[in-house]
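I have a structure here, written as structure tokens, and I will follow up with some questions on it.
Omission of a single protein chain aside, the complex is shown with its protein chains in their original locations.
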């Protein structure tokens, strides 16, 4: 398979998520990093490019310089996509600029800061027909896709209740006061936006619910809290959910749960069956039918559906994990990018949602990103009002 | 140790919980069942008494007949206590009558139907100085007592967040329509009161939180639901909790979680540590300090405190379970009953809360029962109003 | 149900297993302890009897005194059985004497010291037609019985491989040097016999294999070790097993596995399916068919067979554990004792093996006990010879 070429914005020395994106892009040997504007500081940007052995002529001090130079390159040197892994506050201007210049974009979550920005970005993506993937990476796990398939095929009957949790403990103290980089920007409203834990991890939880259940949140009632003194954003939230159609849910996210590492889990109960999955042990999915014994479905086993199989690289018992799931998001975007190339630049964005009727493209797209932003706004609005039921706007796509 | 003698009200043929109470009373060979009014139907009552080989002169057709006859017996034949295991609606009149006649009482939960009844029963118990134990049996587990001790001794620091769940699946269909006895009365407002799942299992969850954390619920916001069509009471609820002092919590209870058996669990997160316990695997307690590895504390191990040790019959690795925990509630009540006998009838009720400063008596008492009833009323009030924050009344005891 | 009456030999103050037997006998309220010779020291024996509030005229200084006096009582005061819970070395003389006097006996394991004694006891039991139960208590667990049923009904196909382990850590240091009573007699050849860990826990493992699989050990190759310096008996052993018919197995037992509490587990693999069970989490049984997902069968669930159901007291999710399993052995013996009473003393022993064709009696009987003794002798013989394959004698019963 011929190589895609890409550039990265952000993700220089000291960053965490940039390296993850690069491993995810490299794993299947489909893409090569050829350009970068790796830091908001020009010197650090160039130094980071050298550390990654990027060609000097494609090592840029700023993303604006990159945009100008790369947009001017001839078609046979054209970047297939750019990966944007900067802090949240710069997502919108950077992504918007590259989309407007016709580049495909892979973008970290939460997609942008406000639902207004989100709507604008949706419109831009649709106008330019580019591929935009949002790295809600947890939906790349094969057993998340199997869970979604089980729901879609009716194995759970009508869904009644959903529990989703995302609990971490690393912000149980005021780590940002020590200057720790990850804590610093995540607790800074200027860079993180209106929400702390809700935006950083609660949005993953929302996306997991949407991806697996396909349900729409109609309204929610949230109690977001800042437990650590001096912190400027929430570090914990509990949210009651009412879904269209009558299902109910509870979403909790916290970064002050001492001892919890990255405990994202979901349990879904329907009239006919139930399932449970936990990110920290991603190779097993519990599935129960009414009155039957609990079954432990394992990644790679023959009984799973084609969606899980397509996201699987190794046989059962040879565990896959975070990087492989992340690479599945990239792989889904690659497929869409190749399809767009094949169809020439005239085709329009067809989206990448799991199980899209007319597509097997499997990556969270700009609509998922926009819904996530509306969710964050809804939670903060509800909580700020003292914990009142707040409807969520769900524009038809 | 000389035997206590007791009578049972309810718990005849076909009942489930009566047999559990009898095993709990028998396990330590401290108490003998000598009398019974085992059913609301006089013929069934007498037939059940015969099946249990009770002496004919202490086999009663009704609890009223028992009360009259037993109250008239001389002191050396005096019942040491009565166990009341009838459906909820009869708890108040029966318990009240026996308390007023000066009998010690062991009573199933929820204690009574209304907070008015609860307050009256509290007053009666205090007036007569009898022992009244409410069988919130899950607090009898040794590791629940260890969990409470860890909180009391500061191992968790200041508590921030509590998650408690009680999930079952046996009412996922309209089982009551089949005439199944357990489902029938639990879904009948006349016998169960204003709440279904909230009263039957949510109240256990509330008691577990109070026992372990010692926290007081200041207000709550509840979303109770009836998922099964035709059912007359809630079968699911999610409740946000705000505790005095700033801690937050989430309590969920459901009887429609397909595949769940009796999954009561609690997780408590504080500034310095965390713990997690699950009723279905009651011999292990997870405990984590900030930055330390997760520890798995096991029942019977040398590192546990005296409260857990006192509730333990077997060495580590020789699992104890539901009946033994239930028997610990009985054992705590026995101790109080023997203490009252020793002190003559003039002593007043000193309560039986775990870690009561002036006492090692360890059973849930009438105040726990009353608080549980107020909790149920609060949840239903909040939910009926559409899910609004509702303060809980917490009279000083 | 009218009460059985029984006497206990051994199990006085300071003993562990005596209290377990008494709880097991009491749980179902079918038997009352009325007599005792509770210690090998006459004064302790009588003091222990007082502590248990036994009637003075049935509190004996020695088992010989008890035998003489109780054998002389009239039929309506006749003991229904005696429970023998003394150290191993006295099992044979005491059990033999009571059997010869026509008493039913419940006896701790290992049954006796030598296969010669075992054969003699088998003959005596058969001659006198009494009930003799050996408390291989782990076979009382409902899911052990379900496991045996799954094997018998062919759910596993032909068994190929069995792994059984019994690992403890409490003897990892020379605890006996401290005078700790349990460690003291278990490491003393005079009281424990030729084997330490092999006799104390390895014999349970052997019994579990035989009960679940029904397989016969044809030969074995053992490596028994004494790791703790100064100890006089083995504290660890690994044994390769060859079963009649070609199945293979590995049995390991150890009391020096630091951190292990009472970890008895078994895994059985057949041509069509597999199962796994672990004593420390006794309410779940893993079952897998070839190519199907792993299933978690739980005690009390509707899909289990009648043998498990008959051994179950509580609904699924309300865990049962060690004492309840022990009580199931007693319950099985009670049933046989009542059957013998009903049939008058002329009937002959029909044994109590699980799934005995002509019987639903479910307790390990004298033949299980004898087989266990031959197993211990075989392991020690093989290991003493340097670890050579040693055939086991398996007399037809």
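The letters A, B and C name the chains in turn, as written, and every chain counts its residues from 1.
Simple rule for what comes next: a contact is a pair of C-beta atoms (placed from the backbone, for glycine too) under 8 Å apart; a residue touches a chain by one contact, two chains touch by 3 or more.
For clarity, every value in this text was computed on a predicted model and none was experimentally measured.
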item	value
Sole contact to the chain not displayed, among B:297, B:327 or B:392	B:297
Hidden-chain contact residue, picked from the options A:177, A:314 or A:343	A:314
Hidden-chain contact residue, picked from the options C:44, C:248 or C:338	C:248
Candidates A:194, A:323 or A:339 - the one touching the absent chain	A:323
Chain A residues touching the omitted chain (full complex)	1-3, 16, 19-20, 22-23, 26-29, 33, 51, 53, 168, 260-263, 279-283, 298, 300-301, 313-324
Residue ranges of chain C at the interface with the undisplayed chain	160-161, 163, 169, 172-173, 221, 223, 225, 227, 236, 238, 240, 242, 248-250, 252, 254, 256-260, 267, 269-274, 288-290, 292, 294, 386-389
Positions on chain B where the hidden chain makes contact	287, 291-298, 301-303
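Throughout what follows, only the chains that are shown with their structure count from here on.
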item	value
Averaged-CA centre spacing for the pair chain B and chain A, given as whole angstrom	44
Chain centre separation (chain A, chain C; CA means) in Å	56
Shared-contact residues (touching 2 or more other chains) in chain B	260
